[in-house]
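What you see is the complex with one protein chain gone and the rest in place.
Entry: subunit A
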């Protein structure tokens, strides 16, 4: 936020001790406790912007942008479930809890997703009637905390997502500070009102992949094998995690890269644990291909997806669908400049706000304050999210047609090149203008 125009050009800021770093040192010295915040990784990372599509020309045949069909429908959970989920666009809404988000925000997510025929997901706080009522396809998360977990809601779900971790904090549990534990949130989580709620980071009744296989069988038995079971992991040792998830019996695997958002955790966790989404996808796809399960066990990728190009690039690298969280909240109004004055009152600014844990969100999204929550109209929020999802889908189709593909899932790594050596190595596509894929023989 500095105004560099007024800085004496003779003054040189340290790249190592920049102003943000020094501010954090001062904050730590003042308080004696680590910084807790929401949002995802803010550092610069190799990302989808480092990839480009090779559009069709002489050697490839493009499709007409406005006439020829490009399929976006995807079926998830075809391995074991009697009732797989069919989504009309491969962009789903990631798990976010009631508690972290207001009831209006959860309802808006459900409305928006339903309008375009895709799924939304519960979070670490159970299923609310508003969310179930407005979500035509609802994925019910099965988390280590098991807050609000009950067999009735389990049977109401269209899919079950066993959460082992998330990209913002692989190896860490959820966190919801006392100011957001209202009567309703406390009741849903069986906790005293006003405490700092620290969710477990490990599941309480199983350890390791062999146990997980039995746990998944239990969930299938309870739901009579009707609905798909997803396994969600934060992107770290993705190759091995995906293989173990397949072995444990997953129908769908969700891989969440380190750009994935959170409602609250330590800043040091967000910025220093996990790998970028770009690096995780090829590992996951390789694991599936080696097991002969690519496209049989579907892969959903999340973490930093913002536009249709990101969607198309995920699909080209081998994903079957993507999930968005932060981008969906921005579509609802998170960090909107229209609340600039209110952001400044709480020491932040539109575009920078990440203190979701404080419950003071001027946009009424990451809060339980009734007055702030009323600022978000769930009907209007749902309409905005649906618009945004349509744009993502149209953009992805545009790129797929340009590459000559009549289905988003026909995009392939061969359609991509990389702008940097790092992204070429991570995505396993050639550096633009070369045939060189770092780390691979040629």
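Note that a contact is a pair of C-beta atoms (placed from the backbone, for glycine too) under 8 Å apart; a residue touches a chain by one contact, two chains touch by 3 or more; residues count from 1.
The rule we apply is simple: contacts and distances are computed from a predicted model.
**Q** Mind telling me which option in "Monovalent cation/H+ antiporter subunit E", "Allophanate hydrolase", "Protein glxC" or "Branched-chain amino acid ABC transporter permease" is what UniProt lists for the chain we can't see?
**A** "Protein glxC"
**Q** Which listed residue, A:53, A:206, A:239 or A:436, touches the chain dropped from view?
**A** Once the missing chain is taken into account, the touching residue is A:206.
**Q** Check the options A:72, A:119, A:223 or A:238 and report the residue that touches the missing chain.
**A** A:223
**Q** Given the contact definition stated above, which residue among A:21, A:190 or A:406 touches the chain not shown here?
**A** In the complete complex, the chain left out is touched by residue A:190.
**Q** Counting contacts across the full complex, list the positions on subunit A that touch the omitted chain.
**A** Contacting residues on subunit A, toward the hidden partner: 31-33, 145-146, 149-151, 154, 177-178, 189-192, 194-196, 198, 200, 204-206, 211, 214-215, 217-218, 221-225.
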